[in-house]
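With one protein chain held back, the other chains of the complex are shown just where they sit.
Chains: A and B, in written order; residue numbering restarts at 1 for each.
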Amino acid sequence: MKIKGLLIAMIFCLILVPLKAGAQTALLALGVADIGTLDPHFANKIGEVPIIRMVYQSLLRHPPGEIDVAKLQPSLATQWEVGDDKLTWTFHLRKGVKWHEGYGELTAEDVKFSIDRIINPDVGSPARKALAAVDSISVVDPYTVQIKTKQPYPVLPAMMVEERFGYIISKKAAEKLDKDIKYHPVGTGPFMFEAYKPRESFTLKANPDYWGDKPKLEKVEVSFMPDNSTRELALRNGEVHAINIPAKQEWIDRLKKAGFTVNLTSPANMFVLHFNLTKKPMDNKKVRMALCHAISRDILVQFLGKDVAKSEVSPLPSGYVGYTDNVVRYPYDVAKAKKFLVDAGHKDGFKLSMNISNSNIYLPPMQVIQEMWKKIGVDLELKVVDHPTYHKLIRKDVNPVVIYGAYRYPLTGTRYFTQFYHSDSIVGKETAIINFSHYGEALPGVDKYIDDARFELDVTKQIRLWEAAQKQIVEDCVAFPLFTRKYAMAKSKNFDQGFEQKSYSFYQVTEKSRIK
Amino acid sequence: MSKTQAKNPQPEHRLDLLREIWKVLKHDKTALFGFIFILGIVAVAILAPIISPYGYSEQHILDSFQGPNTSFFLGTDEFGRDLFSRIIWGSRPALLVGVLSVLVSIGIGVPIGLLAGYKMGWVDRVVSWWVDVALSFPSILLGLMIVILLGPGIVNVALAIGISHVAQYVRLARGPTMAIRNLDFVMASKALGATDLRIAFGHILPNIVGPIVIMGTLSIAGAIRMEASLSFLGFGVTPPTPSWGNLIRDGVDNILQSPWMALFPGLALTFSVLAFNMVGDSLRDMFDPRAGLGKKKG
Partner (left out) sequence: MTEGPLPCRRRPFRPDRIMRMYTYAFKRILTAVTVMWAVASIVFLAMRLVPADPAMVVLGEHATAEALAAFREEMGLNRPLTVQYWEFIGGLAHGDLGRSLITNRPIADQIWSLFPYTLNLAISSTLIGAIIGIPLGVWAAIRKNTAIDYISRIVALAGFSFPAFYLGVLLLLIFSIQLGWFPVLHQIREGTLWEHIYKLILPALSLGLIQASYVTRLTRSSMLESLEEDWVRTAFAKGLKPNTVYFKHVLKNIMIPVITAIGLYMGTILGGAILTETVFNRPGLGKLLLGAIAQRDYTLIQSGLVVFSFIVVFVNLLVDLTYSLFDPRVKYE
């Protein structure tokens, strides 16, 4: 009698579970539990950016699937030019571009609203500092805007691209939706919002009024699957067309062998160990040198895989404008490392404790380093915390060593050096960014080179300054560049993007993409 | 919830506990087997540095994800670490957390239970209410919450597990205490001027040692399992220290690359828990032959 009741209850519950019907759609799965925000001036996470790229657009753009400043293309703006003063930039907007969901036509007001929103400190967009050079923006007529910069700033067009500091949003939609814009994006792109199920999926449908070619796909469904194996199985079972995968050799080999297309993209994230010069014994250069000599970049690269990782010697990743490999090397040499430790007065090594993110981009390489340091008697304790806590803690200046992986668009020295090595960026300061080592304060640093290079119009001179900065940083041994690590993603052969994915952390879907 | 209080205390024959346990082991093959197995695990844990072929954190990057072979008995993980050695070393956190957490539970729970049962009145009401509150959290959730608060690490995990099982010991100690406090010999010593503390610890405690030992043995089994569960969820020991739970987790994370990785640490875990359960179960049968394992053990 009881059991019958339970049975009925159970069948009732099964009915409660929604039964979905299938649809002709591109199905993507991303390794996140959920999205945090789809506000394009805020979002930067792996789960968010691919969605934003389908919905929002910018004045200019890179060719699909690439990041290349030299190949800027018109997007919402058809033409652009700089005035004789080198300060005033004029952008001519494309006519007849319609916002999704009947929010009218794109006008210069929207562009002004967007740029003002990014640089307004009260809004608090993390992209604000990237547009620090912008002085003001004005509407000339409904299809023309002018941006004035504080100093001559030749890279301005390169900032008006599909990045947090370049997306154009609808003034009307932003005012009407207010906070809801975080989960209900309204853009001009080929795909528009259809549905959002928290912790499950985000669905987009083709924009019937798209200004470019008619999108080939009817729908795009992005599922959130934080577990790596789950995503791989979903791909193998044909439940999804594309997934992001851990950038490790065995994943790549395995999926290639199973007949999937694997794409490895750059700009790769540059991983660097930052030594905190204010924490003992990191204040001692000999100790830092010992730690550097004890690390084998080759083993790290082997660990991650030759296809995804590449060892780096300079604090600026290879391939960036201004890069030089003419810096001091600290080759892997355990005996030398031990000798430095003895010289520093740590004959028996020492104990070190650091917080580390549980994210699989940080924890495994750090475990490899932990084992290497063990060989010279440095006993590193890894206190595993969740990813956001790690980011909070390293900004609170608690770690003696910080591992940090990043790339900075555009691929030049400016943002990289400013954020990691300028004394204004020291963590804990009012103007803090991510200078974890207190470089420029605990040691004289390279502020002068960075400041001079920032507004240097002569590219050759600028490159010289950046080279000098790199040499000095490595010479001072405040940061130890480890490797760059590409992003990895896999897709089934029947998913045709319409172009080749060379950059970004995940497959882009455009009007050209289709399922074969 | 108060239906279980009326357990029969046995003040009339104080047990020579060790002798009784020995008797059980002698007569009950299951218990003996379990006991020998426990001794085995303890030996493995103590001798880990000697018997494990490699260091638990020793990496062989070029030999990552090896299957079982002659140089790596049970294969290797992502870092090329020997799984056999890691499973051996994994016995240490398991035993440590198992024993430590039970000591924490007993150390906190029994005095509170004694106090509540002895004092009765409002103290008892407050304590009973708290016990109800604590028992309404599934213990894994309670453990999870505590470990989120304290942060990971072996001692914190032991504390979390220990604290999350305190209520059961409060309950265990309270019932018999209530029954014993009015018995003649307690009354007599009270009349002779013994302090409450002395009565509680000198007269009442020895009478409930039996059930505490049984429950303790079974709790160790539960605690080992819970440590593995928390480690599995990523809240356990810090790397590179191996624990059976995080070894299983590693295995599940790499289930498509090397399915065997999850298999072996799980066997070590299951058999260890089984051994403690065998002994605890037999002891329970001895003390209270009619009670099954019916009562909930988190």
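Everything that follows uses one rule, which is that contacts are C-beta pairs under 8 Å (C-beta built on N, C-alpha and C of every residue); 3 or more make two chains touch, one makes a residue touch a chain.
On a predicted model such as this, the values are computed, not experimentally measured, just so you know.
Note that the undisplayed chain, when the full complex is considered, contacts A, B.
Here one chain is not drawn; of A:V134, A:A234, A:I252 or A:V313, the residue touching it is A:A234.
Touching the chain that is not shown, out of B:S85, B:S101, B:N156 or B:N277: B:N277 (per the contact rule at the top). Within the complete assembly, B:I248 is the residue of B:V186, B:I248 or B:M286 that touches the hidden chain. In the full complex, subunit B contacts the hidden chain through residues 1-4, 6, 30, 129-130, 132-133, 135-141, 144-145, 148-149, 151, 221, 225, 228-229, 232-233, 248, 251-252, 255, 259, 262-263, 266, 269-271, 273-274, 277-278, 281, 290-298.
Take subunit A: the residues that touch the chain left off the picture are 2-3, 6-7, 9-10, 13-17, 19-22, 33-36, 42, 44-45, 121-126, 128, 179, 182-183, 198-200, 223, 225-227, 229-230, 233-234, 237, 239, 386, 388-389, 391-392, 395, 430.
Throughout what follows, only the chains that are shown with their structure count from here on.
In whole angstrom, the spacing between the mean C-alpha positions of subunit A and subunit B is 45. Looking at the complex, you find that subunit A touches subunit B at residues 228-229, 232-233, 250, 254, 299, 302-303, 358, 363-364, 367-368, 370-371, 374, 381-385. For subunit B in complex with subunit A, the touching residues are 57-59, 61-62, 64-65, 78-79, 151-153, 234, 238-240, 252-257.
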